[in-house]
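Every protein chain of the complex appears in place save one, which is left out.
By letter and in written order, the chains are A, B, C, D, E, F and G; residue numbering begins at 1 in each of them.
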Amino acid sequence: MSAEDRLRHLLNRLEAGEVTTDQVMHELRHLPAMNLGHSVVDTHRPMRCGVAEIIYCQSKTAEQVADIIEAMSAAGQNVLGTRVPPEMAAALVERFPALEHSPMARTVHLRVHGVPEKTGTVAVICAGTSDLPVAEEAMVTLRALGNRVETACDVGVAGIHRLLERRDLLARARVIIVVAGMEGALASVVGGLVSAPVIAVPTSIGYGASFGGLAALLAMLNSCAAGVAVVNIDNGVGAAVLANAINAL
Amino acid sequence: MSAEDRLRHLLNRLEAGEVTTDQVMHELRHLPAMNLGHSVVDTHRPMRCGVAEIIYCQSKTAEQVADIIEAMSAAGQNVLGTRVPPEMAAALVERFPALEHSPMARTVHLRVHGVPEKTGTVAVICAGTSDLPVAEEAMVTLRALGNRVETACDVGVAGIHRLLERRDLLARARVIIVVAGMEGALASVVGGLVSAPVIAVPTSIGYGASFGGLAALLAMLNSCAAGVAVVNIDNGVGAAVLANAINAL
Amino acid sequence: MSAEDRLRHLLNRLEAGEVTTDQVMHELRHLPAMNLGHSVVDTHRPMRCGVAEIIYCQSKTAEQVADIIEAMSAAGQNVLGTRVPPEMAAALVERFPALEHSPMARTVHLRVHGVPEKTGTVAVICAGTSDLPVAEEAMVTLRALGNRVETACDVGVAGIHRLLERRDLLARARVIIVVAGMEGALASVVGGLVSAPVIAVPTSIGYGASFGGLAALLAMLNSCAAGVAVVNIDNGVGAAVLANAINAL
Amino acid sequence: MSAEDRLRHLLNRLEAGEVTTDQVMHELRHLPAMNLGHSVVDTHRPMRCGVAEIIYCQSKTAEQVADIIEAMSAAGQNVLGTRVPPEMAAALVERFPALEHSPMARTVHLRVHGVPEKTGTVAVICAGTSDLPVAEEAMVTLRALGNRVETACDVGVAGIHRLLERRDLLARARVIIVVAGMEGALASVVGGLVSAPVIAVPTSIGYGASFGGLAALLAMLNSCAAGVAVVNIDNGVGAAVLANAINAL
Amino acid sequence: MSAEDRLRHLLNRLEAGEVTTDQVMHELRHLPAMNLGHSVVDTHRPMRCGVAEIIYCQSKTAEQVADIIEAMSAAGQNVLGTRVPPEMAAALVERFPALEHSPMARTVHLRVHGVPEKTGTVAVICAGTSDLPVAEEAMVTLRALGNRVETACDVGVAGIHRLLERRDLLARARVIIVVAGMEGALASVVGGLVSAPVIAVPTSIGYGASFGGLAALLAMLNSCAAGVAVVNIDNGVGAAVLANAINAL
Amino acid sequence: MSAEDRLRHLLNRLEAGEVTTDQVMHELRHLPAMNLGHSVVDTHRPMRCGVAEIIYCQSKTAEQVADIIEAMSAAGQNVLGTRVPPEMAAALVERFPALEHSPMARTVHLRVHGVPEKTGTVAVICAGTSDLPVAEEAMVTLRALGNRVETACDVGVAGIHRLLERRDLLARARVIIVVAGMEGALASVVGGLVSAPVIAVPTSIGYGASFGGLAALLAMLNSCAAGVAVVNIDNGVGAAVLANAINAL
Amino acid sequence: MSAEDRLRHLLNRLEAGEVTTDQVMHELRHLPAMNLGHSVVDTHRPMRCGVAEIIYCQSKTAEQVADIIEAMSAAGQNVLGTRVPPEMAAALVERFPALEHSPMARTVHLRVHGVPEKTGTVAVICAGTSDLPVAEEAMVTLRALGNRVETACDVGVAGIHRLLERRDLLARARVIIVVAGMEGALASVVGGLVSAPVIAVPTSIGYGASFGGLAALLAMLNSCAAGVAVVNIDNGVGAAVLANAINAL
Partner (left out) sequence: MSAEDRLRHLLNRLEAGEVTTDQVMHELRHLPAMNLGHSVVDTHRPMRCGVAEIIYCQSKTAEQVADIIEAMSAAGQNVLGTRVPPEMAAALVERFPALEHSPMARTVHLRVHGVPEKTGTVAVICAGTSDLPVAEEAMVTLRALGNRVETACDVGVAGIHRLLERRDLLARARVIIVVAGMEGALASVVGGLVSAPVIAVPTSIGYGASFGGLAALLAMLNSCAAGVAVVNIDNGVGAAVLANAINAL
């Protein structure tokens, strides 16, 4: 049972006279956030934002992440961790055997309760083979949040026919995520082909004057196709959370 | 009658045997783009992207813009021009008296055919009084594309209660556009309060180390609230086109 | 008679015994550069580089430019000036009535001797109407150097079919110059469609995070289409000189 | 006995006729700085600035740092070292067993003389778990300089209620240090809630367009809450020294 | 009577039974913010932050600023506007004759109620004559908030004796604001001479690789004198608000 | 037999009536791209661009690269891989014994079919010994594509006579590639000496304010010798592909 | 009589018993700096640094500059002002008829006492006609400080023979100042030809990716000719002051 369901249940019981206001107040006081000392788990967030907190693991210790997983799962929330270094993933999987680890996406995922699948499809379009880890992070996140995902990989603009052949996929998607490094031109071309919302993810793939993804980021922000929005460099999870919010409408 | 309607009409007549394939082919051949020499008006775009081309007027001459307005309206398309300098606006209004000019938004708008209003509301949240022109550009665009718009202005995070008092507006919006300059923190706070998709527009308001909006842009790209996407600095129209695409779902 | 022709003529006469070595030496001593005090006109350059010096007028005074025109035409060289401010152009045309002024390209051109036309065609592909002045600078330069030029304007990637319709032009060009601002994606798409050399010119068209053309510049440098080379922002003349050198092979 | 106390004592003895001017002069001549060859320990600083020199250890050798510790403790000064790499810390603790090493804060501290505790409280507010090392550096420094410290961790703006619940802490602090990475928005929100001085510390936490803390730095410099000052990225110790100077008033 | 005083008065009357809870509630509901459409004046701020909102006038219209002055003075608040362009200042002074305009500081100030003078002195140290407008903005703000101000001008580090001669001023100041452009070295030198808190204001004075004040900003952030905090480039008012908060302790 | 040859052959047989249109259609449908899941090999490219895809190996796994080599060689295409890390090269050579590995150039090359040698020479001019790996990448690529290459190494402008002694090489080259790090001045000097097209490759050699090759990149983009074009930092392969396209004219 | 002479005179008289120590002390107390309120003229500087203060006029008012000229000339010092806007120059010349105004150099110069001419020559080498104002600022300054100056203009590296022809000038100079914009390559070439100290001045001449002189600045800092030092962009006066210090040895 998710935290939100638990709250609804509690309020229903109050309405039914099964619990007292004081009991609910006590419960509520503990709900919004669980303080672990180093972290304050925002258990209210599913109610507020539709999605539980996602743990950015890279600059945390394995112990801190394990504490947060413990707290969230105890609160009945599904857990998703991103940017999990390999050794941390190994330690966490040992402690939480039900944790699914995706090495390419660098994610861990603990499914505490089911998530209903949405009807619309999210397309994840990926410019090159090297962009796959970021695309994979987006796809793991999307699936964890109950989205159907379809993907087209290595369809960068230097061979435009590879993209044009996938226009059916573009046409049937409700939301499109475009993942591209180097000059990031794929976002503009896709944005000019569809009426669905397009979310662009610049990646740090490239060298020299790519400056760690800056070239793709600037290109996507300056897209001549109106209506393309951009998330941070390599931020597959951010694009997925936004795509999920749109797909949930 | 819009270009898209004209096409549907033609195909219906073909289906009904009223025109021949050759006649349709001929018409189609002229549809995708009208070549004005200096510009190629992409009349296919409403069919492809759901929205007609929007004219970025700043670096064009008044004559070039007038030619494009002529061509688009002749093709039965509504026309929206952005970043219209005051003198250009005056010249255009004189030539096209039906053109609506919004001085604060720096837009011109020619309504050739009606646009059905969508049921969802788009909220435009604006951090400071100085961000109003960008917010206004978004609002004019949204309304031109058939969206209901609600707005809250001057609710920046230095007085967080001003924003919290407008949580009803945030809650009832289907899509939210956040317009903010300076440190752009409003996007993160709004993103942490809602489940609706949030589109952030950094503005060039600020001085010194704002570097023409770079500070707000970077802040919004690094938002700790997952799922906030960003458009270019001062790009109210881009945010509006994306919000319209989402609201159209 | 051009400076190069004059030199050849002189050497031929020497071979024929019509002049002495000393006379040639004297002439040669005056050839390499004419010192105007503020400027040293490099009259050797046509022999060395195939093209006479081109005057970058923006940060010079009208008097300095006039002196250089005087010296170059006296040396039998054609003269091309770029980035000519309107008032300077007016002053120069008054002094040199044979000077052709192209206001859109911001060039002045004085044809002292004929230039044989090359057989190959240079295509100038331009992403948007706003990029026209830079494209025009390239075209004026190309024609001044004896190239046939064909052009396709406003074929940016947000409406990819507008470009694909011009594949015949791309196919028949010996060299292609791509002029684009904003995200500069056109260079990659063109580069992926052709076997001809592609020279990309980023323009300063765009706003916000375009940073004066930086976004397009970085995008073009990071093009996923191998073999695209880039010149400075708004540097139509530089692209033309390189295209001319290639077309002259 | 601290260096300042030693000086006062000396001057008192001079006043009392117990030492001669020459003896004081001799002592004074040795006071201002002790020259170790590679370093000149500024032993005058406690008198001038209220705080002894703090050793930035990262780019020094363990031997150099040990020499400085030796010299400072011999001069009767407390010693604080920051950015101590783990191996250097181990070597130093072996040589100076009284040295306290805080691994999370990456500090070493040698208490040679007591420091009276100030009455006011300094609050250290920390946006995320990943920002803890920088916050910890600030807290170790503050305590070493005789400040009472209270802290609230993981109260970033994406869950604004987590911060609002800690308004009591904000209200009772005499000085507030805000430590935040990513978009650094916490500084503006805190700055808008309190009348106490706010010192913002951007951290290098984040990825992609965070550019090593640049995003948070620029955001904090552009804070819409007037009166927020900023120190260098990850500079917990600098914020603490300033907070101590304020708390000492 | 200031807004805060009005509130206290109201609550005292409630305590005394002179008004009812409902009446106070009604009044309170209007207090936190007055909505002017384009602006929401945060009248709560004096109570929360100790200082009323300061109007950043540069990117507002004269009408908007006049509305805000009207609203704030009606609420019994003193009004300070910064970055007031000359023509706007003229218009405002005509409408509000009691407004004091300082052309060098580019401020307008309306004193609605008295402000008690604090006992401590704030020193404003200014590196060069060209930095005066920023220093002046700080001084006008400091005086408006009830601080005694002393100043030393043109004491940059290229003539270090000019600064050393003013050590008495540095010694007696409770807080020090250092205003410097170019390489901004003055902040480090002052920071190494005093125990008082130092707030550094980089200015945009300089040329070439000063990059609009970036050189001074970076230098000040990297000060080798621990405990120097920095505000935005040219942000005299921000430094003054922080100095006032410190001086108020 | 190359992919292009195979296609020509097929069409010849169709012309000759040996195969049916349907058979050709079926073959063609499989030609443009081979989908490997993670990669879509663009087998059409030799026909379109004159050169097969070149594999950028750095951010791919050895398995992915091996799959692509398999697919391309199966399609009758020569294979070139760049930026091959040493371990990946070892693994690939083990699997494809015919693969030539150049450790200095960091390339692997599989020659499936012969390539006719072009008549013109490409000169690769290299400023310093440290720039050799980038120059070598260009030379391996040029030779793989059938170009004759001549080279002059360590002829940087600090000893201008070293370059001037090689003017014969510059004079006889049909295309010139200039590889230089640090301040990249060699491109301008060479550009001023020749009439052949010059392609400049900035390298990341240098330190401090070289900023990873940015200094050389900007210098080359701003070359005072008109007609020098630039590719990405360290992009030897890109320069070679463009030089090959030019040499093929 | 210069300030330094006045001081020497005073001390000589003290030595001779003509004045008392107290009288000298009184005089000395007034010498080091004259406080004009807005400016503190550092009259000690000629003694300390060999050169009087030079007034950077751009961000000062004409009144402030006039006050400083008054004070310096009263103190017997020669006055040099740089970056003087035309209107300010006119006002100053009207007030100080002896002031020499150089419009190209944008300087004003008041010769109060003679300056002995040094024996060595300073060469000012200038890449292009557009760099002349910066070179002129250096030359005016050099001459004002008593240096013989020789110059070679428009000898940029795109026509390397123009420079090589001036090797005699390079050989006979005691110090060389190289002024160049665009890619700034001239500094490296000159640095490789001579044994004299070379001071490089990047100029803001160029466009696009010159970024206001950044390209030339970075190039010069990364010069492959060891021993070239760089001053700020367009800082002709700074180069001249350093060259003067070297020439004075």
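Here is the rule we use: a contact is a pair of C-beta atoms (placed from the backbone, for glycine too) under 8 Å apart; a residue touches a chain by one contact, two chains touch by 3 or more.
What you see is a predicted model; the values in this text were computed from it and never measured.
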By the document's own contact criterion, which visible chains does the hidden chain reach in the full complex? D, E, F, G
May I ask which residue of F:Leu132, F:Ala173 or F:Val194 touches the chain that does not appear here? F:Leu132
Just to verify: which one of F:Val41, F:Ala89, F:Ala138 or F:Ile205 makes contact with the chain not shown? F:Ile205
Residue numbers in subunit E that touch the chain omitted from display: 127-128, 156-160, 164, 182-185, 187-189, 191-193, 206, 208-211, 214-216, 218-226
Touch rule applied to subunit G and the missing chain gives residues 45, 48-51, 54, 120, 174, 191-199, 217, 221-222, 225-233, 237-239, 241-242, 244-246, 248-249
Touch rule applied to subunit D and the missing chain gives residues 32-33, 37-40, 42, 44-45, 56, 58-60, 64, 83, 202, 204, 212-214, 217, 232-235
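In this section, only the chains that are shown with their structure count from here on.
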Looking at CA centres, what chain is most distant from subunit D? C
Let me have the rounded angstrom distance from the C-alpha centre of subunit B over to the C-alpha centre of subunit C, please. 38
Using mean C-alpha positions as chain centres, tell me how far subunit A is from subunit G in Å, no decimals. 60
If you look at subunit E, which of its residues touch at least two other chains? 45, 217, 232-233
Touch graph across the chains, line, ring, star, complete or other? other
Which pairs of chains touch each other? A-B, A-C, A-D, A-F, B-C, B-D, B-E, C-F, C-G, D-E, E-G, F-G
